[in-house]
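Note that one protein chain is taken out, while the other chains of the complex remain in position.
Going by the order they are written in, the chains are A, B and C; count residues from 1 in each one.
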Amino acid sequence: MVQAVDADQYYAELEDLNVAPLWRVDESGGARSPDTIRPGVWRWRDLYPRLARATEMMDLETGGERRVLTLINPGMKPLLGTTHTLTTSLQLILPGEVAPAHRHTMAAFRFIIEGQRGYTVVEGEKLPMSPGDLILTPGWTWHDHGSEGEGPMVWLDGLDVPFVRSLKGCVFQDFPGRRAQPLKHAGPDSYEHFGAAGVLPAKNRPRSLYSPLNLYKWEHAYDGLRRMQAAGDEDEYDGTLAEYVNPITGGHVLPTMACYLQLLRAGQHTKARRQTNSTVLFCIRGSGYSVIEGQRYDWADRDILVVPAWAWAEHVVDPGQEALFFRYSDLPVLEPFGLFREEVYRPNDGHQSLADA
Amino acid sequence: MVQAVDADQYYAELEDLNVAPLWRVDESGGARSPDTIRPGVWRWRDLYPRLARATEMMDLETGGERRVLTLINPGMKPLLGTTHTLTTSLQLILPGEVAPAHRHTMAAFRFIIEGQRGYTVVEGEKLPMSPGDLILTPGWTWHDHGSEGEGPMVWLDGLDVPFVRSLKGCVFQDFPGRRAQPLKHAGPDSYEHFGAAGVLPAKNRPRSLYSPLNLYKWEHAYDGLRRMQAAGDEDEYDGTLAEYVNPITGGHVLPTMACYLQLLRAGQHTKARRQTNSTVLFCIRGSGYSVIEGQRYDWADRDILVVPAWAWAEHVVDPGQEALFFRYSDLPVLEPFGLFREEVYRPNDGHQSLADA
Amino acid sequence: MVQAVDADQYYAELEDLNVAPLWRVDESGGARSPDTIRPGVWRWRDLYPRLARATEMMDLETGGERRVLTLINPGMKPLLGTTHTLTTSLQLILPGEVAPAHRHTMAAFRFIIEGQRGYTVVEGEKLPMSPGDLILTPGWTWHDHGSEGEGPMVWLDGLDVPFVRSLKGCVFQDFPGRRAQPLKHAGPDSYEHFGAAGVLPAKNRPRSLYSPLNLYKWEHAYDGLRRMQAAGDEDEYDGTLAEYVNPITGGHVLPTMACYLQLLRAGQHTKARRQTNSTVLFCIRGSGYSVIEGQRYDWADRDILVVPAWAWAEHVVDPGQEALFFRYSDLPVLEPFGLFREEVYRPNDGHQSLADA
Partner (left out) sequence: MVQAVDADQYYAELEDLNVAPLWRVDESGGARSPDTIRPGVWRWRDLYPRLARATEMMDLETGGERRVLTLINPGMKPLLGTTHTLTTSLQLILPGEVAPAHRHTMAAFRFIIEGQRGYTVVEGEKLPMSPGDLILTPGWTWHDHGSEGEGPMVWLDGLDVPFVRSLKGCVFQDFPGRRAQPLKHAGPDSYEHFGAAGVLPAKNRPRSLYSPLNLYKWEHAYDGLRRMQAAGDEDEYDGTLAEYVNPITGGHVLPTMACYLQLLRAGQHTKARRQTNSTVLFCIRGSGYSVIEGQRYDWADRDILVVPAWAWAEHVVDPGQEALFFRYSDLPVLEPFGLFREEVYRPNDGHQSLADA
């Protein structure tokens, strides 16, 4: 239509004006090409020794605020992130140590893996940590960690850092004096108020965007999961899936992250499915493998499995013992916008072929 | 202004036309005069022998569908009702008896007082009854009762009959064949799915106007109440007040009735208050008296106390032991319309004078 | 089972104790028998002359606060009420008169029938009245009426008195000094803020249980109705039915009453249906008849038709001109409790037989 030289000049002018011709670029930035976020398994046998050795690499007095190893998805580089919305990390503190108080707009939770007599303080409430407990530190709440036990205290940290970062919303603040915050409650006050089954205080129920309950004890959650399984709450994609909920609303525990316990039977082979949310699974116990986008990923006790958004995924449990997972996802950031979708895998009775022999 | 004889004819014409002149009548029907609904205590020592004797007066095979004594507020006559919105009754069945299945638009619950191995079936789910349990039979759900135990099974029935009746909404239906309904679940299925603390099934959560949980076990509710009290959930009007809630929404268990457990300390004298909702209290244990509109009402174990809407009320617990109540109200029928109000009693440090020496 | 004489004594004792045996009484108070609320038409030709003559019977200075004729359903006696939940009345004021300010917990609206330069003041906002306008005076808002025009100002009053009365919720208060309240806004301020199509103020939107908009102008509502009809919003039960809504929430204008404009085509014969809500229709223009529970009720311009809850009703418009109604119902008091139901009439192609020749 026009002379090439004119066109060159035209497009150069557009570039100078910070304008792009949509007929020559892909506005959605590669939406039609495969996504770069990778699935993966991070093995406990790799992570734990390095985490333990980190006690030699840094100390909480002088070296940093948290002794944390965070899982980096290669597809997120140079940014940090386990998926495009979620962060998964492991944290360790030693007896007598204190990870000083701070707060940030990013929401976090802690799923306790091992140790005794550790604690997290959230807004002045001292929450004891025991393996299997879930502890919330919602966005912009002051929190610090410590341990009065005998051995190392280790937990999984889940955060929404990449999501909040994508909204330019990350704000971080140290507690004055870089120390633990003073206690308002010597024990898990929110658990005493809001942690019972079936009843709530008749008055003074907070209406926040996050759960008022900061401690979900292992024994209750696991008992609930077992009872749901016994009552038939089970399907061929997720086995038995219990969600931790805000007792005031029945909703997700945090406005950006949903947390679950999941039980798959010994020998179970789930059907493949893909979802627009991304999911991180921590294997509490059991072993097996998952097939994600045609690749096999083996996992066993305490390994961490990452399933990116819109990746076909199915799980296979080894015979002989069931598999128990703690799992979380970014589903809550999709729902308000109608962006959650899922699709089940139809061919081959719902099972992918493995890409390599 | 006009001749009296003309006026007489004028008003007679209006009457013929089914029209009333608002300047001569009180449209709100006596709203400004004292209400007729009476406070009162129904004593267990009066009720229980008559209820026991009712087994001689009627049998469930031939005499009626339910062996129920219902509390009649004198101010409701000739209609039945314990308050203008609520019904309170006592029900008894003997071992081997069956109260056949029916359903009605009126919602009901059962608070179990004594007996073992009784059960209620709700929509095919068999719910065991133990003292202190709360069982819901929401509006239009099929329900029947039975007992496989050794002694009589006795419980308190709470219903919203007068409210639904005022809306011309009462519909009643017998189960075909006047018998127990077939079981879909041999045990308390809804309790297995929705009865845990802090977790819910990730999928298949019903969104009804009432709680999906049909059984609230005593031990959980009482434990929750105790923990709330220990954590400081207490005030000078209600002591410690725990509400039974819909686990899916955190809302009232039924769209028309809110249910509570309440704990008052030994020797406690609450301050007087009045509310636009009416309240029924069942004394689980303890003794004392209440002052309602200046009159004293004594109560002890298993007595039933009725506090009408907008009646000044305060409670006094005998020294030496605490008082524990199951309590319910019609608060949910007021909230959607902005008709809930309350007022605290200011004079005399919040305590009424007794009307009679 | 027992001796009759014992039984007599037993039942006498129960009566003394204010307890009733449920096997001998109907708890729902006649729910299974036909309801007493009657359908009916109140004719303008009957009402208007009496309303006009009421100016001789009372004056607003000395005789009462409102010059109102209220429609009495014979089935409500001795209580007042047009249905078991709703009140319908006609009100008239003369030029220069003032109906002094008061407020009450009962909600009300005014649908203007005739006159010019009348006004209602609601919470200090002066709302001009023109035929076809809908003016809200929600529960517990101060309101007074006046006229600066030349002839009588006449409107229909809709209230929820019987419903609020059934909840013992009627409270009434005169404005200090028995006079008009002072103005905060010389014009319809809420209409300026919230009355536009498609836009709202970005800030300061009230979140009340009722609409913040106190004036719905005839020309907008009628234009909307016409456009809906043209776009095909029409069915065989209601013709074209437009609901006045709260612009902040899209919900009913008042928490207890829903208001509508309705258009039926010339010659249209709707199909019969019954609903658990009761409905009052004011015929703005047109003529025809309705069949309610097999009885024929003729109506024409400005007549008022009452359709009780659960009464079969269908409408027949005379040939040659359409029928236009303002209509309101108590639907909002049923919805929160799941008590709204409807049923369509199946026999005879949806049309009832007339009971009498």
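Operating definition for what follows: contacts are C-beta pairs under 8 Å (C-beta built on N, C-alpha and C of every residue); 3 or more make two chains touch, one makes a residue touch a chain.
All of these numbers come straight from a predicted model, not from anything done at the bench.
*Asks:* Using the touch definition from the header, name the shown chains in contact with the chain that isn't displayed.
*Replies:* For the complete complex, the undisplayed chain touches A, C.
*Asks:* Check each of A:Gly96, A:Gly151 or A:Gly169 against the chain that is not shown and name the one that touches it.
*Replies:* That would be A:Gly169, which touches the missing chain.
*Asks:* Among C:Tyr119, C:Tyr210 or C:Tyr244, single out the residue that touches the unshown chain.
*Replies:* Missing-chain contact among the listed residues: C:Tyr244.
*Asks:* Quick one: say which of C:His193, C:Arg273 or C:Arg296 touches the chain that got left out.
*Replies:* C:His193
*Asks:* List every residue of chain A that touches the chain not included in the displayed model.
*Replies:* 1-2, 7, 10, 13-14, 17-29, 31-32, 35, 37, 40, 42, 46-47, 50, 53-54, 56-59, 63-74, 79-80, 84-85, 87, 89, 104-106, 139-140, 159, 161-172, 209-210, 255-256, 276, 308-310, 332-334, 336-339
*Asks:* Go through chain C and note every residue touching the omitted chain.
*Replies:* 189, 192-193, 195-205, 213, 216-217, 220-221, 223-225, 227-228, 230-231, 233, 235, 238, 241-250, 260-261
Note that in this section only the chains that are shown with their structure count from here on.
*Asks:* Connecting every touching chain pair, does the picture come out as line, ring, star, complete or other?
*Replies:* Drawn as a graph, the chains make an open path, so a line.
*Asks:* Per the contact rule at the top, check every chain pair and give me the one with the most C-beta pairs in contact.
*Replies:* Per chain pair, the contact count peaks at B-C.
*Asks:* Please compute the C-alpha centroid of chain B, do the same for chain C, then give the distance between them in whole Å.
*Replies:* Between these chains, centre-to-centre, one finds 31 Å.
*Asks:* Between chain A and chain C, tell me the centre distance in angstrom, where each centre is the average of that chain's C-alpha atoms.
*Replies:* So the centre of chain A lies 54 Å away from the centre of chain C.
*Asks:* Distance between chain A and chain B based on Cα centroids, please, to the nearest Å.
*Replies:* 44
*Asks:* What residues in chain B touch two or more of the other chains?
*Replies:* Chain B, residues with two or more chain partners: not present.
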